[in-house]
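One protein chain is absent from this view; the other protein chains keep their places.
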Amino acid sequence: MEIRDIFQYEVGKKSRFSSEFQGLCAQIIIDKEDMAQLKMNGGQNVWLENDVGKVVVTARRTEDESHPGLGFMTNRLWSNQLVRVDGVGCLIPEFKAIKVRVSGSNKGVTKLSELLERMRR
Amino acid sequence: MVSALEIYQLLPTAACKECGYASCMALAVALLRREKKLDDCPPLFDPKYAEKLNKLKELLAPLEQASETGLIIHAEKCFGCGNCVVACPVNVANDPTGSAVGLGPKSDKVILIVENGIVMCPNPDECRRFGPNKILCNACTATCPSKAIEFV
Partner (left out) sequence: MLCEDIEVALKVGAIEKSKNLCRKGQGHFQALFTERTVPCIEGIETSEEKAIAKAAEILRDADSPLFYGWSNSSLEAQKTGIELAKKLESKIDDTSSFCQGILLERVLKGTLPSCALDDVRNFADVSVFWGSDPSNSHPRHLSRFSYYPRGSKRQKGYDQDRNCVVIDVRKSSTSKLCSNYLRIPPGSDAELIEALLAIQDGKMPRFGEKKRIIELATILKKAEFGVIFPGLGLIYSLTNKMEIFDGFLAKLNAISNYKVIPMGGHYNTRGFNELMLNETGYINQVSFKNGMHHGPENDVINAAKSCDVCVVVGSDPLSALPFETAHSLAKSKLIAIDPRKSLTTEAASVVIPSAMYGLEAGGTAIRMDGLKISFEPIIESDLLSDEELLRRIIEAV
């Protein structure tokens, strides 16, 4: 599910291409129960994939009340790799109902340059 | 915010009374209130407590930024939303056409302002938590969405 974050907005205003901005976008906030199932503590990278696409982002543990089964990403390029767009007549993509499979990853976070390249192919 | 217990657990706990207190827990509370400094505990400076001393310095460092009222602002967390500026009862009383109605302060006698995108405290002395008739006002901390404002 996409959310808004003031710090991501501020950093994005200074630089869309900085590693700091990438770090704030390419992350998913996961509940501690889900973290335990993934055998993680937070700060590790995960694959997020569905039949729309896949990306590697950093998993962070939630600091708020629990939300098992639900993950939050700030709205941007990385979350949009996974958002479904149905056929003609669909007005609103499913920005808040993105179903994904989550698994651990040894890879680095998917780079902005790679995502731009995917778009141009 | 660090607690008195966390401070106590890092002290030598020799109960030597060199600090003037009967117990190390009393010293821990005094350190938290900034009524005593780490220098007031000579046994702490024995090399065998070096790691604990460093940890204590780290834990107590934010308190050095606190105003006389005990107010600490964590600038990196602040949204610049102005909730504290508008909710502060002193701001409201001293700035009825500015802070009270949601605008930026027009008076110099306000405690809290937003400058460079984050909250600042130019007049901590005016705060109701300060002085002989102090009260436990928490309007600013209660209205902060990110715990950027804390009291010691």
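Going in written order, the chains are labelled A and B, and every chain counts its residues from 1.
As a convention for this text, a contact is a pair of C-beta atoms (placed from the backbone, for glycine too) under 8 Å apart; a residue touches a chain by one contact, two chains touch by 3 or more.
Fair warning: this is a prediction, and the values are worked out from it, not measured in the lab.
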Option from B:Ile7, B:Leu71, B:Val86 or B:Ile149 whose C-beta touches the chain left out: B:Val86
Interface residues of subunit A toward the undisplayed chain are 1-7, 9-17, 52-53, 64-65, 67, 70, 72, 75-77, 80-85, 88-97, 112, 116, 118-121
Could you pull out which residues of subunit B are in touch with the chain that's been left out? 78-83, 85-87, 89, 92, 100-104, 113-118, 143, 145-146
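The rule is simple: only the chains that are shown with their structure count from here on.
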From the mean C-alpha coordinate of subunit A to that of subunit B, what's the distance rounded to whole Å? 36
